[in-house]
Every structure is written in structure tokens, then in C-alpha cells.
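This is the structure I want to talk about, given as C-alpha cells.
Up next is subunit A:
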Amino acid sequence: MIKVNSGLIDKIKIDENFNASACFNCGTCSALCPVGFDILPRKLFRYVLLGDEEKILESTDQIFSCLLCRMCEEQCPQEVNITENIRLIRSYLAKSKLGV
Partner candidate 1 sequence: MSNPKILVFSTNNISDPGIDLAGASHMDYPESVKIITVPCSSGISPKWILNAIKGGFDGVFVAADGTDCPYLTDCTDRTAKIVEKSQELLTTNNLDPRRIKMAAICSVCAESFASHIKKFYKALSELNN
Partner candidate 2 sequence: MSKVGAVLGILNDNFEKRKTVFSVSKESLTSWAKDLNIKKGTDTIIYTGHMYQLMPITKSATSIYENFEESSLMNFAPVGRFINKFVDLSSMSKYAAKPEKKEEERSNKCLQNIYQLLKYAGVEAGYLYEDELYVGTLLYDNGIDEPLINQAKILNKILKDNFVQNIITVDPHTTHMLRKVYKKILPEFDYNVKNYIEVLYEKKIKPQNKLNMTLAIHDSCVLARYEEVIDEPRTLLKNAGVDYVEPELSRKLTHCCGGPIESLFPKKAKEIASKRANDLLSCSNIVTTMCPICLLNLKESTPAKDNFLDLSEILAKAYL
């Protein structure tokens, strides 16, 4: 069971560029991903939006293995800023969780 933690999103969504909630979960982003993300961006974003910190931490390697190449954004029908969202998640992790 995941308990929604509404506070987390406020820490990650530090500006308007973070728009993961616009994702309508079609999964197109994964189709041409060069890395072949184990966790789909939509799933990662869902964990973030729900505030499930544990699940996000489990995915740290995945989050940092994104190339930020924006292939996914080129395909995204909802114009989600996927790479910027990932960068902001990295930013949160680097600052609050990884002790950088």
C-alpha cells in the first residue's frame, strides 16, 4: 500500500516547468527510449506525484541513467517536460537524499 504524501511534490515541483501531472499515462515515451528505462517515466512520475519517496529512492540508478536526450518528449502527446521533470527529481534526490 502506498500512502499519499502530498508534501513531497511541493519539494520537487519548485517551478512551473515541472508538469508531470499532465501525463495521461499512454506510455509513448518509452517507445523510442535509447536507455530502455526499467521504470517507465509515467510510473516514476506517478510515484513522485503520490509522494512515495521509498519507491523513488529504489529507482535512483534509473533516474540518473536517463540521457536527457528528449527523444521521449518529441513523442509525448501531452507535452510533458519529461527530461526537465527528471532533472528536477534528480535535483531533489541530490540535495535531500544523496548528500551531494
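FYI, contacts are C-beta pairs under 8 Å (C-beta built on N, C-alpha and C of every residue); 3 or more make two chains touch, one makes a residue touch a chain; residues count from 1.
On the choice of candidates, all candidates are chains of the complex that A comes from, given by their letters.
Here the structure is a predicted model, which means the values were calculated and not measured.
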| item | value |
| --- | --- |
| Which of 1 or 2 touches subunit A - same complex, any copy | 2 |
| Subunit A to candidate 2 touching residues, read off their complex | 32, 34-35, 60-61, 64-71, 73-74, 87-95, 97-100 |
